[in-house]
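A single protein chain has been removed from this complex, and every other one stays in its place.
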Amino acid sequence: MVKTNKGRFFEDYTVGDVLTHAVPRTVSGGERALYHALYPARHALYSSDVFAQRCGLPASPLDDMAAFHVVFGKTVPDVSLNAVANLGYGEGRWLLPVYVDDTLRSVSEVIGVKQNSNGKTGVVYVRTRGLNQRDETVLEYVRWVMVRKGNPDAPAPESIVPSLAAVVDPSALAIPAGLDFSAYDFDLSGEPHRWGDYEIGEQIDHVDGVTVEEAEHMMATRLWQNTAKVHFDVNARPDGSRLIYGGHVISMARALSFNGLANAQMVVGLNAGAHANPCLSGDTIYAWSEVLDKAETSAPGVGAIRLRLVATKGHKPFALRGEDGKYQTEVLLDLDYWALMPT
Amino acid sequence: MVKTNKGRFFEDYTVGDVLTHAVPRTVSGGERALYHALYPARHALYSSDVFAQRCGLPASPLDDMAAFHVVFGKTVPDVSLNAVANLGYGEGRWLLPVYVDDTLRSVSEVIGVKQNSNGKTGVVYVRTRGLNQRDETVLEYVRWVMVRKGNPDAPAPESIVPSLAAVVDPSALAIPAGLDFSAYDFDLSGEPHRWGDYEIGEQIDHVDGVTVEEAEHMMATRLWQNTAKVHFDVNARPDGSRLIYGGHVISMARALSFNGLANAQMVVGLNAGAHANPCLSGDTIYAWSEVLDKAETSAPGVGAIRLRLVATKGHKPFALRGEDGKYQTEVLLDLDYWALMPT
Partner (left out) sequence: MVKTNKGRFFEDYTVGDVLTHAVPRTVSGGERALYHALYPARHALYSSDVFAQRCGLPASPLDDMAAFHVVFGKTVPDVSLNAVANLGYGEGRWLLPVYVDDTLRSVSEVIGVKQNSNGKTGVVYVRTRGLNQRDETVLEYVRWVMVRKGNPDAPAPESIVPSLAAVVDPSALAIPAGLDFSAYDFDLSGEPHRWGDYEIGEQIDHVDGVTVEEAEHMMATRLWQNTAKVHFDVNARPDGSRLIYGGHVISMARALSFNGLANAQMVVGLNAGAHANPCLSGDTIYAWSEVLDKAETSAPGVGAIRLRLVATKGHKPFALRGEDGKYQTEVLLDLDYWALMPT
C-alpha cells in the first residue's frame, strides 16, 4: 500500500466535493516576526499593538497576507500538487483579523470543473475558507487552477464554470468590529496621505526594490506549509531553477507599496490576481499601484480603496500589458484588491 | 590569562565527571515558527494547539527534534569543540514535552573513555540530560565522539566502554501524561494511515526533496546555540566549505518523512544514529524510512513504531550500505527511532 500523497488529478474533482485540508496551524509572535524579516512590511497596524488599539482593535493582527498564505498553503496538497498553472483568484474577502494564538485550518469546496480541449488537463475551481479555533471563517476566496489528468482516458465531466463577480462589491467588505480611524496617527503611520488624497486613476511608483534570495523564499514558503516541489527542489523543474511561490511576490509587492500607500492598512478584499511571469532567485522586485476605485464604509473615519498592485522584475513603473494584450515579460504579478484607509 | 575557550581534549575527560553546560535557553513561539520556516515540518501535533489538545496535551509542544537540538547545542563547547567525528547516539528518550516558555539547560556525565591505538585521539562517551526550569529531565541520550588529545604524551586512561542497549525497550518509552489518540482526527493530520496499517519491514520513499542553502543551515545551527566552527566559517575546513550540522539533516529528513508517516507524531526514543557522509549547501536532501518494529503502549489509542530514517543526497530510495558494508556515498544519515502513532 502506497502511503505517500500523489495528489489529486483532474478526474478526481467533482463539483460539490468538500476538501478538508490537513495540518491546522497556531500562529504566534514568531510568524509575525518572520513576516517582518522576510518582507519590508511597515504598515503600522500590523507592527504595533498600541497603534492597532488606537484604531479600535484588541491588538496588532497578523498581516492579512500572512493569514492568506497560512490558509492557502494547506490547500496545496489537495488542490495544486499536480497543477500545471495557477490561473486566477476572485471573490476574496478577509472576514476577521487573525491574532497571535489563533489556530487556522482550511476547507475548500469544488465549485467548477472544465476539461480542456486537449483532453489532458482541466480547470478546477475551488472556494476556500480559512477557519479559526472557534470555527469562524477568517477569510475566503475562489481560486482556479489547471490540473493534469491522471488517466488520459477518464471521461470528461460535465463542464460547470462558476459565475464569479469581477469585483467584490464594497458593501460586502467586512470591516473588523470596532475599527475606528478617527484618532488615526499619521505621524506614526509614516505618511500624511488620506483616502481623500487619492484619485481614481492615480498611479504610484513605489520606487524601492528588493533582490530576492533562495533561502528567503524557501523559508517563507515552508512557514506557510506549502509543499509544492517546484519551490524547494532543483530537480523539480527542467532548468534546475526553483520557482518562487507566487505568494512571496504578493507579499513583497504589498510590503514595497508602503512607500506611497502607508495608510492602505488593512486588506479586506481580493478581486483578481494573476502571476504573470515566473520569479526566480536573483530577481529584483519592484512594485507600482493604480487606484481603481474608492468607496465609503460605515466605520468611523474608514474608507475603502481598490488598488491594482503590479510587481515587476527590475524598476519598470507602470509596465503591464503589451500591444498584444499579454503581460509584458517584466511583469510578475497583477493583483486587484480592496484596502481600508483613514478618510 | 587566556579568556577564550579552547575546548576540552581527550585527556581532560574522566569517567564520572559531570559537565554543567552553559547558556540556558527559554523557548518561545519564535523558535517554533523558525523550526517551521527552516524545515517542511507538518506533523499536526506540533503545528496546532487545538489538535494537540484533542490529543490530551495542554498545547502544541516544541518539535521533539528542536528540543533535542537545544539540549545538544549546549554540549558542543564542552564535548565536541575538538572532536574529530561524532560517532554515535544511543539510549535516547524524550521524557517530557517542551512547551513555549520552558527554559532548558543541559548536563552531561562522562560514562566512558577509550584511547585509540594511534595514541593521538580517543573516544569519549557522555550521557546528556536536558532539564527544564523545574529541574525535570525532558530528554536524555548517550553520544560518543572521537576527540583529539591536547598533549600527545598524556598517558592513556583505563579504557571504560559503557554497555549500551542496541534499542530502547518499548516498555521504557515515556508516554506524555494525558496522551490519548482515541479522538485523533485523520483528516486534519493529513493521512489516513494508522499504526495497524504499517508492517514491519515496510519501506517508504518519502518522495519530496529540499535543496539546502548556507543561510538556512547557519540560522538553524545558531538558533540551537551550537558553536562548532566548521558550520560557520569558510576558513575552518581545508576545502573552504561549511559542513552542515548533522542535526539539520535529521530535522530535514524527519520533516520530509511526513509524506507517508504523517501520523508518526511524537518522537520518544532514539536507538541509534550515524551521520554517514557530510552534507553541504546545494545538496538536495531526500528521505526514506523502514518500519523496524512495533509495540503497544498503555495510552489509549497510542502505538509505538520503530523507524529507520535515512536521508540521502539526491533521490536514492532505499540506498543504505554497499556490498562492503559501508554506507553508500549518497547516504547522509541513518537514524533509528521510536515514534508514537494512533492505533
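To keep things simple, chains are lettered A and B as they appear, and every chain counts its residues starting from 1.
Methods note: a residue touches a chain if its C-beta (ideal position, glycine included) is under 8 Å from a C-beta of that chain, and two chains touch if they have at least 3 such contacts.
Note that the structure is a prediction, hence the values are computed from the model and not measured.
S.K.: Touching the left-out chain: which of A:F10, A:Y39 or A:F68?
M.R.: Result: among the candidates, A:Y39 touches the missing chain.
S.K.: Write down which of A:T4, A:T26, A:S47 or A:T297 is the residue touching the left-out chain.
M.R.: A:S47
S.K.: Which residue among B:T26, B:S159 or B:T329 touches the omitted chain?
M.R.: B:T26
S.K.: Which listed residue, B:Q225, B:S257, B:N271 or B:T297, touches the chain dropped from view?
M.R.: Only one listed residue reaches the unshown chain, and that is B:Q225.
S.K.: Under the stated touch rule, tell me which residues of chain B contact the chain that is not displayed.
M.R.: Residues of chain B in contact with the hidden chain: 1, 3-5, 20, 22-26, 28-31, 33-34, 77, 100-101, 103, 105, 133, 213-216, 218-220, 222-223, 225, 227, 229, 232-236, 242.
S.K.: Touching the missing chain, which residues of chain A?
M.R.: So the residues of chain A touching the missing chain come out as 28-34, 36-42, 44, 47-51, 60, 100, 187-191, 193, 197, 204-211, 213-216, 259-262, 284, 314-315.
As a working rule, only the chains that are shown with their structure count from here on.
S.K.: How many angstrom between the C-alpha centroids of chain B and chain A?
M.R.: 36
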